[in-house]
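The complex appears here minus one protein chain, its other protein chains still in place.
In order of appearance the chains are A and B, and numbering begins at 1 in each one.
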Amino acid sequence: MEVNHINAGYESENGYISVLKDVSLTVNRDIILGIAGESGSGKSTLAAVLYNSFRYPGTIRSGEVIFDGKNLLKMKPNELRKLRGTEISFIPQAAMNALNPVKKIRLQFYDMMIAHNIKENDFDSKISSSLELVRLQENVLDNFPHELSGGMRQRVVIAMSLLLSPKFIILDEPTTGLDVMVEHDILLDIKKIQRTLGLTIVFISHDLPILFGISDAIVMMYGGEIVESGDYEDLLRNPAHPYTYQLLKSIPLIGTKIDSSMIMKGIAIDFNHIPHGCYFHPRCNFAVPKCSDIHPELKQTDGKTHLYRCNRYPEWSRNAKLEAIGT
Amino acid sequence: MSILRTENLSKTFISRHGIIAAEKTEALKDINIRLEEKELIGIVGASGSGKSTLAKLLVFLYRPTGGKIYYMDEDITKYRGKDVKKYRKKIQMVFQDPYASLDPNHSVEWHIKRPLILSRYNGDLDNRIDELLDMVTLNKSYRAKFPHQLSGGQRQRVYLARTLAVSPEVLIADEPVSMLDVSVRIEILTLLQRIKEQLGISIIYITHDLNTVSMITSRLYVMHQGMVVENGDTDSIINRPSNEYTRKLIAAAPNPYKRI
Partner (left out) sequence: MKMEEQEVIKDNKSLLGKIINPLKILLSNGKAKAGFIMLVALILFAILGQFFSPYNPTKYEFARGMPPSYAHLLGTTIYGQDVFSQLFYGAAPTLMVGFAVGVLGTLISIAVGISAGFASERVNTVITGIINIFLIIPGVLLIMLFGSFFLGLHQSLGYLPTILILIITGWAFGARTFRSITLSIAKRDFILSSILIGESRLSIIFRQIIRAIFPVIISNFFFTAMYGTMGLTFVEYLGVGNLLQVNWGTMLYWAINNEAYLTGMWWWILPPSFMISILMFSFILLNFGMDEIGNPSLRRFKSKNKNENKKIIGDLDVNIEN
């Protein structure tokens, strides 16, 4: 999948509010691409755009989403319907709470297959194979959603999205609201399914620890634009944007003690008052006067895949390293 | 003398189906915890471990079905009416969801003024409000704002100021950072630590997240299925967990440097 120059935002009483600003990215086959960002970074907007499910008051001003050579945003409704579920599927935020509460799980599976004209003979075999993937027993089929725990419901939702064997899955905050152990198990399963079936997954989350744990490549979003992208290991070991660096530093870890240098100053960006110059400069520990003037372009590091949007790289990074040695 | 202590505290929920049929769920079984003065302890457990029920029992939003709660060595389990109100002045709770714990129809000022009026604060209200906002690192300009104009972290700080306005002795923080962005979590946690150190308030920090709890607490209780399965010094639990469940929890704690 290729995303080119997306500009999207929301209509409001005070006119159009721009959220995504010229977002372009390429999703390679057979990997997990993590999209990271805090609330208000535009990551959920991006997810909805990728699946062409962005609805009023959201509006897409320009750009294209190319999937298998076709532009998803220009597709006719019935073409899109055919594609969804079979080629590409989307698990929105809190989908596990959006299961139909008055229908047994089995019927909800059936509904989905009827909508896609699957032969009735294949129903049970398809259901059991997708349940097996998420390690659920078949007896959950005869339960109502409220009879299942949060983790099981999330598994049901994942199984549903796998039902018609799509090759491309978008997961928006799939483990938010689940507790750590269940979260861990589900992440392990997602990874295993991805590897065995050769799926391409776009994994969107604000939770950096799990995102870095699971993704092969990572896109960092801030203020509706991509500030850094590349291989997960590059970003983890050698962040080129101070936002990535400061965010990684602020992650609480077992065994460390709290320290005020971990605090990221300032508050998340407000789309009504976007700062001049680099969007991140008010919160940046390495900002210099020019950062409030010049809005940096996306540049390449020495490595081919690692992109960043910063005026002061690699200068700041050297300073940070020196500081770390100093203390 | 412990400031707050429980003795075999239990809670059984009875959900009725019709008149006769009833289903019993044991949420808490024989919980013994103790909080010393000026101490910050942690209670860790997955959802369903009963940790939120425990929090609500301690502030009398639920009534225990067994066992006792002691405040300053006084048995308060049977308190009713006025006594409860008096006790609640000493113990306050911070909720998990800062988007739900502030009334959307009222300003920040109102949220801090009401507890001051109710606790019959004698000094100058205006100064006190500014002082409390300052304590949680917000400036005066936030007084007139409404919750929807604030970010999650700011809301949680306003909420902390509201609880501090009651001038409690004990603060129970039920997952105060789990709904917040990663970059603001540390800020709220340092604030909790500062509240403990500067105001001498004892804090129980309840969470499912071993990462954060290990950073600020001195002692730890690990809860599983309504029981305390391990307790002791935080560092020794993290380094040498004796219980199988604790070990699993530690293994599952998210870490960007560990591949899933």
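Things worth noting here:
We adopt the following convention: a residue touches a chain if its C-beta (ideal position, glycine included) is under 8 Å from a C-beta of that chain, and two chains touch if they have at least 3 such contacts.
Fair warning: this is a prediction, and the values are worked out from it, not measured in the lab.
Where chain B meets the missing chain, the touching residues are 59, 61, 85, 88-89, 92-93, 95, 97, 100-106, 114-115, 118-119, 159, 162-163, 165-166.
To be clear about the criterion, only the chains that are shown with their structure count from here on.
For the pair chain A and chain B, the distance between mean C-alpha positions equals 31 Å. Contact residues of chain B toward chain A in the complex are 46-48, 151-154, 181-187, 189-190, 193, 208-212, 214-216, 238-239, 248-260. Listing the residues of chain A that touch chain B in their complex gives 38-39, 149-150, 178-184, 187-188, 191, 206-214, 236, 246-248, 250-258, 260, 262-264, 267-268.
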